[in-house]
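Missing here: one protein chain of the complex. Every other protein chain is in place.
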Amino acid sequence: MKWITARRRHPLAGYVVVILALALFGVGYAALAPTSDQAQAQTLAAEAPSADEVDIAEGKAIFDQTCASCHNYDGSGTYDEDGNVTNGPDLREVGPAAIDFQVSTGRMPSMDPDTQMPRKPMAMSEEELDDLIAYYNDQIRTDGAGADIPYEVPGSAPERANFEDEESYEEALAEYEAEYDAYIEGADNTDMGMKLYLTNCAHCHSWSGGGGALTDGRWAPEIHDASPRQIYEAMVSGPGAMPMFSDGVIAPEEKQELISYVKTLQAEPNAGGIFDLERVGQVAEGFIGWTVGLSLIIACAIWITAKQRAHD
Amino acid sequence: MTENNNDNNTADDANERVVGTPTDTADVVSEATPEPRDDHNGPYLASETHKHPEEQQRRGEKIASLWFVIAFLSGIGFLVSYFLFPPNAAGEPAIGDPQISQYSNMLLGGTLTLAMFGIGAGMTVWARNIMPHYEVASPYDELPSKDEEKGSFSEFFMKSADESGFTKRPLMRRTLIAAMLPLGIAPIVLLRDTGPVPGDRMKETRWTDGMRMYVEGTHRYLRAEDVENDPYGMISALPALDDEGYPHGMSLTDQAKSVILLIKIPEEDWESGMNEKVSEDSEDTHLNWTHQGIVAYSKICTHVGCPAALYERTTHRILCPCHQSTFDAANAAEVVFGPAHRPLPQLPIGVDDEGYLVARGDFNEPTGPTFWEYAED
């Protein structure tokens, strides 16, 4: 410590501290910045669960307990005298894709019906969700209204906790990855995927999928954590303020191109260097140009012209 | 307190002597190089220079050399990094692969940085530890020139001007100026062919009655039922054109004018603005121009031309992400917030015999940024 005590009054000491702080900042940023390939957390089901795998009675129990307080026991929603939705809207015509999207992204069940929910870990297990959806299809949904769950589109990677041993987990993971890669690589028309994404999605979710601002304090979420199936479900069900893109408007294979485009873009390493500034773009670049670039150059100027004490 | 607090005190001495000279005085330069004293043979007086102790100089030399060695090695590293990554062979992208490109970029850039920094740091150590430290004084130029100098100049100038006859022979002077004038205009005239005059071309698009539409990005005709059954649908679409020579079937210029946003709005959400006429000399209302709840607006913002595409199905707002002009899709795209001057133009749509969505004519107003003649007949 003596070493520091002796030098801390040196005229350059202040600048050294600033530079160290900046360096620390940079390293800390690098360590904390989320990497682009985050683990997916969600169901693995290449096809719809069959009737004997699900328990509709259990699904009803879950619905009555976690959903009915806002959406009513028959899924018709809750309303005030004027007919405005108070807590939860009518679910009878939204379709199972909407239910799967809202629950699997952790947005439902929500504690506060008035605010936009961020993405969270799912509140229930895979089996419970399957039961819930079976109950929804059986009892609440009106005549097959709304979009079905696109089971052919890969969901999220299996989680270790759902498997008894390492071996079965790795097997499931390998199977999932093969399915995922086949879906992503099955798309071969970058131009179509890019056009569809940039003309219909990027104005809210940004070119990188990083999200953006909407009006009235809402926002379009970033879609990096979303599985292909969740993106698909969001398109066909239109959660929140998002408009719908049914399979008639954007056909399933066109949706595959679109999803493949945004997922490939997300997974691509940054050719320009390890710091991608969250792919925010020009605002972040300007900020770094001033705070890091210009500051470091000025720090050098200060070193060059610092007063010399040798002859004091 | 002041920037010069710890400064050495050479300034006092420097006051009394002069280094460097203004342009017009002679020989002071030589005066400024007095006989060196014993302990210092630099170009300035020993009393005003501060030679660093030999020990410090020797240490400085070592540090500076170390930096230069680092720079040298980094420079070699830069050259090595260049050849480390071979150019792309057929089917074997080397730096064409983003990951390898990143490594290449960081290695080249990192070594370049270190090489540059090494030279800079070495030079700084050199200047600070080896060169004697001093500050010297030098006079600023006297401003302005002395009166006799100015007088002499102006006298010479006017005498010469008179001698030339330019002042005394107006005929020649004026014809010369006249001769220059047309040539001065010539460059402006020559720029005339940089582009056509606007005429009516900015007011027309390629949409015609009965023209089908593509979902943008595909070459698939859009059917009315595709959108009709989507209670809150939205899609970006283009006229179904297949012009020769354009990969997307039409030029960017045509795309920029004719792109539309199709929005499906539940009937009960329409607002009163939809019942107004689409333009003064038209019988149609905005609602007449929709089909089964589907409305088509120009996607290009009337502010400065970004695609206004951020549609919120809950509020029916169309927001432009550039400058946040907001239009109400349920109310004839009226401006509800932001800097835009006028609503988004609307395209009349209908359906043809085969069930495909078609245009029923051109937009009610010119698309794109608002310009001076936009409402002119």
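Letters are used for the chains, namely A and B, taken in the order the chains are written, and counting of residues starts over at 1 for each.
Just so we're on the same page, a contact is a pair of C-beta atoms (placed from the backbone, for glycine too) under 8 Å apart; a residue touches a chain by one contact, two chains touch by 3 or more.
The rule is simple: contacts and distances are computed from a predicted model.
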Not-shown chain resolves in UniProt (candidates "Cytochrome bc1 complex cytochrome b subunit", "N-methylglutamate dehydrogenase subunit D", "Tryptophan synthase beta chain" or "Branched-chain amino acid ABC transporter permease") to "Cytochrome bc1 complex cytochrome b subunit"
With touch as defined up top, name the shown chains that contact the chain not shown. A, B
Among B:L238, B:V295 or B:A329, which one is in touch with the chain left out? B:L238
By the document's definition of touch, the residue of B:G60, B:G293, B:P321 or B:P345 touching the omitted chain is B:P321
Given B:I63, B:I119 or B:L287, the correct residue touching the omitted chain is B:I119
Which one, B:A296, B:A309, B:L344 or B:A359, makes contact with the chain that was left out? B:A309
So which bits of chain B touch the chain we can't see? 1-5, 7, 9, 11-12, 14-15, 19-21, 29, 32, 39-41, 43-44, 82, 85, 87-88, 93, 95-98, 101, 104-106, 108-110, 112-114, 116-117, 119-124, 126-127, 131, 133-141, 143, 191-192, 194-198, 201-202, 216, 236, 238, 246-248, 252-253, 255-257, 259, 299-300, 303-307, 309-310, 320-325, 335, 337-342, 368-377
Can you name the residues of chain A that touch the chain not displayed here? 189-191, 194-195, 198-199, 202-208, 210-217, 219-220, 264-265, 268, 270-277, 279-283, 285-290, 292-294, 296-298, 300-302, 304-306
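The working rule: only the chains that are shown with their structure count from here on.
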Chain A to chain B touching residues, read off their complex: 11, 191-196, 199-200, 203-204, 212, 214-216, 218, 238, 240-246, 248-251, 254, 268-274, 300, 303-304, 307-312
Considering only the defined contacts, which chain B positions touch chain A in the complex? 6-8, 50, 52-53, 56, 98-99, 101-102, 105-106, 109, 120, 124, 127-128, 133, 215-218, 220, 222-223, 225-227, 229-236, 247, 263, 307, 309-315, 317, 319, 321, 326, 337
